[in-house]
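Down below is the structure, laid out as structure tokens.
Not every chain of the complex is shown here; the ones you see sit where they belong.
The chains carry the letters A, B, C and D, assigned in the order they are written, with residues numbered from 1 in each.
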């Protein structure tokens, strides 16, 4: 399995996979969003604002999952030193930032009609702000370091330590403020699940966001590998 | 176009901004993808 | 005492030196030669364990090595004696009584590190080697900024004290130290442009 | 290891009152807040616990970049890394030296400044206690951040960016403990959680710090 993480092999197998992933992601997103926006009823309590859920929930889920993916990639890099995993973590961070921003923004907009304010220091919202800061620091550290392997090592350690502190922050924030935000209700077995009319298009959207994330990370990883190859070739040329 | 009622601005803004942000990250990634690919081809040809 | 076999070291992702092998017996010094940028500093840092070797082996008695770089690690706000005592404490050694005389620092004992001239600073940096009592020394251009007299002083310490006690030293330098020691020119070991190894290898 | 601690403390004292400066900065930040917020005592007293904690956090932050930077630049860090001293121990000593020169004086001075901000009288004991428990964690986390950025010029700002989010849990529990104390509630939960964070930091972060230092020295 690990040989697929060799840069050359990776470039090979991702070339055909990439357009398909993008195509599927586009399809799912188009179907899910159009279905959700045009063909679902308004909620009796929230009115048309339920439609925000099709953006808000998938983005929020992927914002967290992107960080988890970076954590796993960092661990693999530290243990097995496969360059592609480190570069994939680097490639995923800006995508994660965008998802975080979407979750924050749609959540904020949703807050105005629901809670009467764009921003409240609710634990869930606050945790996301902290997650955003972690992303910023992680990206800034990558950008600041000249040597790519040093950068990979340092950002990996930061990602691991940061994850621990992110979890601690989550508990701290809960301790600090009880909050307004809705609990998780997407679990498949619970009775009080969202009504099916909302649930199916939401599921399609979630799949779309996941595929979009994968496609973007693959594409950006390919770019990072090429950039790294340029760097290596130029260094060698200068040496000659 | 469905009737969005009193929250039309909010809902449309949420969709607008989200789609804008997604397009932005896709566009930026794509532009860099193309540029780096071209740069690599140039380097490989010369080297 | 120090054996290096087929060592490859890298800098900035690319191998710089390939296939370096040598032996240094107890009581012997080895002088590294080579033009600027050939990789002397890189080799010494690899030997000292500051960076990993790409390939090959380095063996010497554990906990017996010390490294002296281009920079001296002198604290400007501590006096000469305090600087030396700190290193003595870190290495759990005593301050040899005549160390200040050996490196012609007796007059400067109470001066702060920051008020020394370039050559005086360097002498203090070298005196650290006399304090810590390590057997295997890796020295990167130890005589930079020293006047002729101080160079002799240092060579004398190295020959009569360090090597005489069965120590070993690998020294990169561009000048003539006046030591009776074999020289190793690194030029033949320069890595081929497309030599394997180095962290960039996967991308080439 | 003690030698390193003593040397760092001596250097802090020699380099122009290392002890006083963190304190002075703390004082100034606390004093600036009324200028920014306005002189209303009710508001000031309301925000005093948070204010004091944020100020001590910033005071700790400001001196972080010097923890390793000087040793890195003058070459002592490479010499230390090749010395018999375990680098984990060196990291811990550095954190300890930082705490003694900033965290400790700041803790001792905080009650006096609480006075300036009309902190509720019940909260003084908890202010002292929470700072005493919390500031060591700030120093240790900061040392880790300093090790991450040691090779970088202009590292100061990046360091803050990396470290501040890591400070969030400590800050929340610390300020919460004082606030609860001021409101007459029981702050022991917050204090205990903060103690856990501090203990955890000292158990784990020295290893992360030394790993990161080794990478940066490569």
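Rule of thumb we're sticking to: a residue touches a chain if its C-beta (ideal position, glycine included) is under 8 Å from a C-beta of that chain, and two chains touch if they have at least 3 such contacts.
All of these numbers come straight from a predicted model, not from anything done at the bench.
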{"item": "Number of copies per protein chain type, counted over the whole file", "value": "A x1, B x1, C x2, D x2"}
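The rule we apply is simple: only the chains that are shown with their structure count from here on.
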{"item": "Result of counting contacting C-beta pairs for C-D and A-C, higher pair", "value": "C-D"}
{"item": "Computed distance of Cα centres, chain D from chain C, in Å", "value": "37"}
{"item": "Distance between chain centroids, defined by C-alpha means - chain A, chain D (Å)", "value": "32"}
{"item": "Junction residues of chain D - those touching two or more other chains", "value": "218"}
{"item": "Footprint of chain B on chain A - complex, ascending", "value": "33, 37-38, 42, 47-49, 51-52, 55-56, 59, 94-95, 98, 101-102, 105-106, 109-110, 112-113, 212, 216, 219-220, 222-223, 226-227, 229-230, 233-234, 236-237"}
{"item": "Footprint of chain C on chain A - complex, ascending", "value": "6-7, 83, 147-149, 225, 228-229, 231-233, 235-236, 239-240"}
{"item": "Chain D - residues contacting chain A, complex", "value": "144, 148-149, 151-152, 155, 158, 161-162, 164-166, 168-169, 172-173, 176, 189-190, 193, 197, 205, 208, 211-212, 215-216, 218"}
